[in-house]
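Omission of a single protein chain aside, the complex is shown with its protein chains in their original locations.
Let's turn to chain A:
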């Protein structure tokens, strides 16, 4: 209990780094700050440099300085520190105190304990032998890096004023468990859903194939068991009778069409007693009406259907609720976007001057490229591995690092800086000409449910035809999205700082919301133009195969071996484990 109170206390006084409470400054830093007035690091700020445009921050008195240790003259040591009191550069090594000239300097000159890493522009206490942080210094570094590369108003760091940090207030998450009174209230106010004696989870039933509609069934199965979506409809948040009544008044014949109403009807039917397969005929018909050019019994793409039906729900609901003003990006417009909508950030940096332009785009899913089979061209490491994969060489460690693609690998590639070469030059606002540039994607805001779509349909411009890529893709059951967040990407660029990076001030800093659990996998077997979709669902930690109207229990190895086309992950705190059934 005591430690709990203690933590609460700290919250209000110490800023956080990446969602963590940062420790109080060490006595040496506190002492240095108290002796050096309001701007203790002002002199240091004039020495900030970034070598290649957009590169990392470094400390140099003049741009071409080669820093070397004043005691041993060595310039090649990996860790060189400049004393912030007297600017003496000393080398430092961790193991023994005798090998550190920086520590020796701190020991012989009291008040000279704080130093700055000349190649990282990060503060270090040579007496404590630990990294230290100063909010104003870090803000200055970030500001330097972002103004040296960005001059537009859509700056890299919209909230660049440190004051924002102080104003910020956070309500701490505390898990709720009902006390006795609440338990009674819950018991009296609700009727128990009676699970039948067989082990089948609630709402798990097949969907009849209505003629090449497995593309629809596979996606609907995933949506029916998307926790926040299911909770929304089962708690009567979109009542179809009420919605229709409301629409009747408007007397607009087109307004009668509402995909959310059909979803509501489907949820009611599917989550009723029994396990007989359900025919989503009404839904199919409404969707045909909504997007007329799909109205046929042809095979369709499950992903396109997914996008189309989310659009459908959005359009009808947002229209009726007359909240068009809410742009999709806020995710507040409709249930579809509240669940699936995230925001992507894209930075394009000019390689000549370092100017960065940043754009934000809402998205309801992330489409990922499968890694090209030939390996990443021009990169020695992976290329070597691919040789062994083809069986040409006899490398020992062939299977693990070679060919097998993974979702993690795809996400790494998705957020990796990508060079836009001579053929796709980007217009730089600062240079006023097209320049070679570096593009990097990251995730500004994570959705409640992340849908990853694997681009398995490949178009070859040479052969003028499309084909399907049948390559296997590994995907994890638990996924941490932290490395792909804008805040993490920026932190990698700016170093370790106490600073609210993009997304930190929103829910991005909450570590819990970046952990995801897999709950549905839509798989495809067959060719480009004819094939079959099957969905694997994870309910109460047991996997089920939903193949049209047939539901079978499968073990997780079957799922791992399946050829994933769309993967649905839900934020871990919204994922219900085995305990889901037992409400007593």
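Here is the rule we use: a residue touches a chain if its C-beta (ideal position, glycine included) is under 8 Å from a C-beta of that chain, and two chains touch if they have at least 3 such contacts; residues count from 1.
Heads up, the rule we're going with is that contacts and distances are computed from a predicted model.
Taken from the listed names "DNA primase large subunit", "Transcription and mRNA export factor ENY2", "DNA-directed RNA polymerase III subunit RPC9" or "AP-1 complex subunit gamma", the protein name that UniProt assigns to the chain not shown is "Transcription and mRNA export factor ENY2". The missing chain, though absent from the display, is touched by one residue of A:37, A:73 or A:189; that residue is A:73. Set against the missing chain, the residues A:128, A:234 or A:353 yield one that touches it, A:128. In the full complex, chain A touches the omitted chain through residues 23, 51-52, 55, 61, 64, 66, 68, 70-73, 75-76, 86-89, 94-95, 105, 108, 124, 128-131, 380-382, 384, 401, 412.
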